[in-house]
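Note that this is a trimmed complex: some chains were dropped, and none of the rest were shifted.
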Amino acid sequence: MEAMTAKPLNGIKQVNKVTRKQRFSSYKRTPLSLLLYLLVLISTVFTAGILIYLIGYILVHGVPYLTKDLFSLKYTSTNVSLFPAMVNTVSMTALALLFAVPLGIFSAIYLVEYAKKGNRLVGIVRITAETLSGIPSIVYGLFGMLFFVTTLKWGLSILSGAATLAIMILPAVMRTSEEALKSVPDSFREGSFGLGAGKLRTVFQIVLPSAVPGILSGVILAVGRIVGETAALMYTAGTVAEIPSNVMGSGRTLSVHMYALSSEGLHINQSYATAVVLLIVVIVINAVSTFIAKRITKG
Amino acid sequence: GCGGKDEGKKAAGEDITVVSREDGSGTRGAFIELFGIEEKDSDGNKIDNTTTEAMITNSTSVMMTTIAENEAAIGYISLGSLNDTVKALKIDGAEPSTENVKNKTYKIVRPFNIVTNEKKLSNQAKDFMKFIMSKEGQEVVADNGYITVDDKASAYKAAGAKGKIVVAGSSSVTPVMEKLKEAYTALNKDVKIEVQQSDSTTGVTSTVDGVCDIGMASRELADSEVKKGVKPTVIAQDGIAVIVNKKNEVSELKSDQIKGIFTGEVISWGDVK
Amino acid sequence: MESKIKVQNLDLYYGDFKALKAINLDISPNEITAFIGPSGCGKSTLLKSLNRMNDLVEGCKITGKVTLDGEDIYGDMDINLLRKRVGMVFQKPNPFPMSVYDNVAYGPRTHGVRNKAQLDEIVEKSLRNAAIWDELKDRLKKSAMGLSGGQQQRLCIARALAVEPEVLLMDEPTSALDPISTSKIEDLAAELKSKYTIIMVTHNMQQAVRISDKTAFFLLGEVVEYGKSDQLFSMPKDQRTEDYITGRFG
Amino acid sequence: MKQYKEKIMKGVFLTAACTSILAVILICAFLFMNGLPAIGEIGPVKFLAGERWMPKNGFFGIFPMIMGSLYITAGAIIVGVPVGIFTAVFMAKFCSGKLYKILKPAVDLLAGIPSVVYGFFGMVVLVPMVRNIFGGNGNSILTASLLLGIMILPTIIGVSESAIRAVPDSYYEGSLALGASHERSVFFTVLPAAKSGILAGVVLGIGRAIGETMAVVMVAGNQARMPMELAKGVRTLTANIVLEMGYATDLHREALIATAVVLFVFILLINLSFSALKHKEEF
C-alpha cells in the first residue's frame, strides 16, 4: 500500500507519491520482488476473472427469467415461486448462525484464553474441528436425518436443518475466531488485567472487539456455506416449497429450490433466476453481518 | 461450447463419449435390461456390462447439459424431461413419444412407484392414493407426458378427507406428484400435502421409518425392502429417451448398436453410420 | 512504620532461567521507591510479581512470599482486587484500541461505576493528573491508537490512575516523555505519594535521586543494595552499586 | 459472586469447545455402526484394495476412488492454495481502499455461490476448455481439480487475508526501514508472522476440497476404475457416495457408508499429519 490514495488537500501539490517510474526502477534491482508482484497480480486477476465470469454467467442466464411469477407468495408447480425459499433461506441462515457462532466463538475463547499451552484438549478440538470441515455434506445430511430427524424426532424441519448446518459450519467459525483471538496483542490483555479486570471482562470488552474482523470473515464463509448448501438440507429440512409456520416445519432454501428446479431439467431457466436472487440474498446477509460487526467494534 | 465450423463432420469420426446413470438407478436398470446390456452369466447372476469408460451422472439435468455441450456424447433421460437442447434418437425406427410407448412400438420404459406401509396408512393418504389411480389422477399423469397405467380407471369422488399427508422420495417422480397434489387439494381443501423431493431409497426408508406416509421410487423395490413391510404400487410409466448432441448427424440407431456403444464394443461414431 | 508491601525470599523462574534470586524487600507506604539497574536485571519482572502479572507468562514459577498490608497476595486474595489495589503502567505504552475516553473509563467501569457524570469526572481528573488533559480534551472520542508515543504513555498513566489504586507500579513511565511531561509526571508522583505508594522502574538516575525516597539497585536478578535514595546515591555501601551509579560499570 | 460467574463461564466455554468433539463422536458412531459391518462382510482388503466397483455384481473395491480423491485433492491444492494466498496478499497489502471495497464483498460472494452453480459453470466452461486443450471428453481429473481449486479460493482467501491483516504493522515497517521492498517485506516478514492463520485457512480449504461433492460429480466423469491420465475421468470417494446413495439398498448402501468411514479416516490422517508438521516447526 505504498501508493497514496487520499485526496489531496485543496491546492497542495504533495511530493510523497510513488511514481510508476520509481516502482519500475526498484523492480529492476530486485527481480524477486517483481516476480512476487506479478504472481500476486496474476492470481488476483485469475480470481477476479472467475468471479466476473461466474457472476456474469448467472446474471445473463438468470435475469431474463426474473418474472413477477417467481415472486408469488405461494409456490405452485406452474409458477415455481422462489419467494418461500427466500424467506426460508434467511431464517435458516439466522438459526444456524445462532447455534454455531456463539458455539464457535466460545470454543475459540476456551482454546485461546483458557487452555494452558500444551493442553491436549486444544489439539484434539482443533483436529476434530478440521475433520468436521472435511466431511462431505451428504454425510452430514444422512447423519442429520438419522440423528435429528429420526432419533430426536424433530422430523424434516428447519430446526433439524439448522442444527445439521450448525455442526457443518462450526469449524469455519471456530478456527477463524481462534486465529483472530490469537492475533490480539498480549499487551491489550495485560493492560486490562493490570486494571483489575477479570478474565471475562478482558475477553469480552478488550479481546473480542479487537478480534471481530477476523471472526467476521469466518461468519461470512459460514454464511456462504449455509446459503449454498443442498445435500445436507434435503435430508434434514426437507424440500417443501412453503414457509413453515414454525421451526418444526419443513421448508426449502433457495439453493435447494434451485437444485429441485434443475434436477429433472424441467425449469433450468428459473433455476438460474433463483441463482440471481441467491446472490442478492448473500450480498444482503453479508452486508448485514459486516454492519453488525462494525457496530460491535465501535462499542 | 466449443467452436469450429465443420463440427457435424468432426463428430462423425470422433470417439463416442458414453454417458450413463449411476449403478442402482431406476433409469439405468430399465435401460440396461431393455437393451440387453445386462446379461445373465452361467450361474444365473445378472451382470451389468456397461463399459467402465462410461461417464456417470446421477442427475437428468447434468446428463442433458453434458450432452448439449459435447458433440460426441450419447446418453439417456426420462421422456418427461426431454427438451430441445438435445436430440432424441429413434430406436429401431420408433420415435420416442407417449403414443409410441402406449402402443408398444417404443419399448424403453420404467415404472414410477409409490410405496406405502399398509398398517400405518392414514385415511387421507388412502384417499389420495385412490385419487392417483382414478380417472382424474391418471389424466394428470397423461397430461404431463407420462404414460398411464390404467386407462379405464373409475372416476374419483371427494369423500371429505382431512389432515396432512407427507410424500417423499424420488426426484423423477416428484414433478408429476406435485401436479397430482395440486389436482387433489383442489378437490379436498382440508388436506395438506407435503412433497419432499430426495431420492428413491430415501423415499422407501422414510416410509419404513414412518417419516412419510407415501414414498416415491423410480425403481423396483428390493426384496429386503418389501420384507420391511412396505408395498409398491405403480402409478405411471416413464419412457426413456436416448439422446445425443443436436449437431450429431446420427438420428436413428438400432437396439444392438446402442448395446454395442454402451458395452464399449463400438467406440467411434463412424462405426454406427 | 508498617510496610505496605513485603517481599520475602522471592525466587522467580522463567522456565529454567532464574530471573530473580532470593529477593527481600520492604516497601513503605506513602513513599516512592525506585528500581534501578542494567537492562535485563529483573526490574520489570519483580514489578510484575507485585500484582501477579507474571501469572500470565507461561512457564513462570514463583516461590517465596509477597504480602500487601500483611495479606499474602499469592494466597487467597482475589487477583482482580489485588490488581485494582496495585495498579500498573507498562514499559511499552499499551492503550486499548478504543477512544481516549473509553480507555480511561475502562477501569472505573470494570469496578462498577456506571454513572455518566461520575465517569466524566473521573476521566477528566485522571487525564489532568497525567498532564495530558489539555492536549486531548478535544479528541476524547477519537481512537487512542493515533496518539504519539508520549501521549500514549501518559494516557496509560491516566488509565491506571482512574481506578484509584493504593499502590502504583510504573515501569519506566517517563522513558518516552519529554522533560516537561516528565517533570509533570514526577510532580504528580510526588503529589500522589501522600495517598498512594509508588514503585517506579527507571533508567534515569537523576530521576531516581530527584523523586524517590528509597532506591533498590538490581544486578543479575538480585537486589544488591536497597536503602534511602540520598544515601544510596551519595555513599553506596556496595562496590557494585558505586560502580554502576558512577558509570564505571562493566 | 464475580468468581462464580467466571467459573460458570469457563465451564460454558469448555463445554462449547467440547461440542465439536461430541459432534465428531456422534458422526463417527453413526458412520462406524453403519459402515463397519459392510467392511467386515466384504473383507477389508477386498474393500480397500479392490480395483473394481460394481455393486450390482458384488464387487466393492474402492481403491480407484481413494486414488481419485487423492489426485483431485492434490490438484485442487496446487491450483487453489497459491492463487488463494497470493490473492489474499493482494487484498491485504497491495490493493487500494477503493478496489478493496469492491473486491472483498465479491470474494465473499464467491463463497456463497451454491455448488450446483459451480458445477454448471464447470460443465459449460471448463469441460469444453479442457477438452479442446488436452483432448479426451473434458470430464477429467484436470477439470475437477481446476473447479475444486476455484471453489476453495474463498475459504483460503478469507481466512488468510484476515490473518495477514492481523500482523502488527511494526513488522512491516521494520522491514521497509531496512530497505526491503514492499513485496519482500510482505512475503518475508508479514506472511511468516501470519503463518498459523494461513495454515488454518489452507486446512479448512483442503477440508472443503475433500468434502465437496455436488460440483465435482458434475465434471469429473465418475468412472469407477483406476484413474489413468489427467485428461481422463475419475471418481472420488465423495462422488461415489453422492452418486449412488439415492438408489442403494442393503449391502450396497452399507458399502457407501463404509466409503464415508474411509473418507473420515482419510481426513483425520491428513489433519494429524498437518498438526504433526506444525508441531515440528514450533521447536
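The first chain written gets the first letter, and so on, giving A, B, C and D; residue counts start at 1 in each chain.
Following the convention adopted for this analysis, a residue touches a chain if its C-beta (ideal position, glycine included) is under 8 Å from a C-beta of that chain, and two chains touch if they have at least 3 such contacts.
Owing to the predicted nature of the structure, the values given are computational and were not obtained by experimental measurement.
Chain composition of the entire complex in this structure file, expressed with the shown labels, reads A x1, B x1, C x2, D x1.
As a convention for this text, only the chains that are shown with their structure count from here on.
Chain centres here are means of the Cα atoms, and by that rule the chain farthest away from chain B is C.
Computed centre separation for the pair chain A/chain D is 16 angstrom, with centres defined by C-alpha atoms.
Each chain gets a centre from the mean of its Cα atoms; for chain A and chain B, those two points are 37 Å apart. Chain geometry summary: the mean Cα position of chain B and that of chain C are 81 Å apart.
For chain B, residues touching at least two other chains, in rising order: 59, 198, 202. For chain C, the set of residues that touch two or more other chains comprises 80. On the side of chain A, the complex with chain C involves touching residues 116-117, 185-198, 201, 205-206, 209-210, 299. Across the interface of their complex, chain A is touched by residues 59-61, 63-64, 77-78, 80-81, 83, 166, 168, 171-172, 174-175, 178-179, 182, 194-198, 202, 209, 211 of chain B. Listing the residues of chain A that touch chain B in their complex gives 76-77, 145, 149-150, 155-156, 234-235, 238-240, 250, 260, 262-266, 268.
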